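Of the protein chains in this complex, one is absent; all others appear in place.
And then chain A:
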Amino acid sequence: MNKPIIPDDTATPLRRKVLRGIRKRPTTRGAGILLACLVLLAVFAPLIAPQNPYDLATLSVMDNRLAPGAASMSGSVYWLGTDAQGRDMVSAILYGLRTSLLVGLLSTLGALTIGVAAGLLAAQLGGMVDALIMRIVDFMLGFPSILVALVLLASVGRGVDKVIFAIILVQWAQYARLMRASALVERRKEYIEAAVNFGLPTPYIMLAHLLPNSIGAVLVVSTINIASAITLEATLSFLGVGVPVTQPSLGLLIANGFDYLLSGEYWIAVFPGLALVLLIMSLNFVGDRLRRSFNVKGG
């Protein structure tokens, strides 16, 4: 920052700076608004969607693979067409968005919790525990996540819970490394020393002082990692080892459409894909801006 810092009378200048950073940049602002809209659509999908895509009884096979804008047998219009089972694509995308977001958020939360705990323990205890944890972390980070998740899911089978488990397994190590690094820096500061000299118990110092003061970087990076978790889930579902066919995510919808792509029925793959890309890109733009505003390296 070359600009002189203007004294700010509010209590949280950093928060203002970050918000200003988002508001002033048109790309980031657009991404933020888009992200909010997508989340709202996913949350309220059951209220908005014209059809329940999981309820096979409401689907009419007669309406299969209709082009966008076509009218159904019962008169309603399929704005984005229908898929091979006669599912309305608008509804399928809204529900798919829900599954994708759910998997992304839960797996990020899981990986974050495990990674932060491991990183904090490594930084606080040092010695053998640190060495052991960091060896495992190095080991995990040495492999491309897609390969690990693919082989794991191939053996345990499909399922939303299994996909979440696989993503947690491949993502926690990154948080652990980052958390350890920032906790190590924080631990050298005087207030920690003071707390130690006060005779406060170590678990208390870890949870009440070390954790809140060193978790910032990890939280910022997790924004971008939600996007990569969603991408990973979509890719696994595309490869046929992800979510079950009964609860299609955006990735599985795209995979279903792939078979019809070459015969010109583009809408089955393209529209869920657009929804997925918009979701991932808005998360990435917002996450990237947050990372720069907080000046977090790595991740």
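Just so we're on the same page, a residue touches a chain if its C-beta (ideal position, glycine included) is under 8 Å from a C-beta of that chain, and two chains touch if they have at least 3 such contacts; residues count from 1.
The rule is short, and it goes like this: contacts and distances are computed from a predicted model.
Asker: What is the missing chain called in its UniProt entry, if the choices are "NADH-quinone oxidoreductase subunit K", "ABC transporter permease", "Phosphate-binding protein" or "3-oxoacyl-[acyl-carrier-protein] synthase 1"?
Answerer: Options "NADH-quinone oxidoreductase subunit K", "ABC transporter permease", "Phosphate-binding protein" or "3-oxoacyl-[acyl-carrier-protein] synthase 1" considered; the missing chain's recorded name is "ABC transporter permease".
Asker: Any idea which of A:90, A:269 or A:290 touches the chain not displayed?
Answerer: A:269
Asker: Looking beyond the chains shown, say which of A:154, A:208 or A:245 touches the absent one.
Answerer: Here the residue in touch with the unshown chain is A:154.
Asker: Take the complete complex as the reference. Which residues in chain A touch the chain that isn't displayed?
Answerer: 27, 130-131, 134-135, 139, 142-144, 146-147, 150-152, 154-156, 227, 231, 234-235, 238-241, 251, 254-255, 258, 261-262, 264, 266, 269-270, 273, 276-277, 280-281, 284-285, 288
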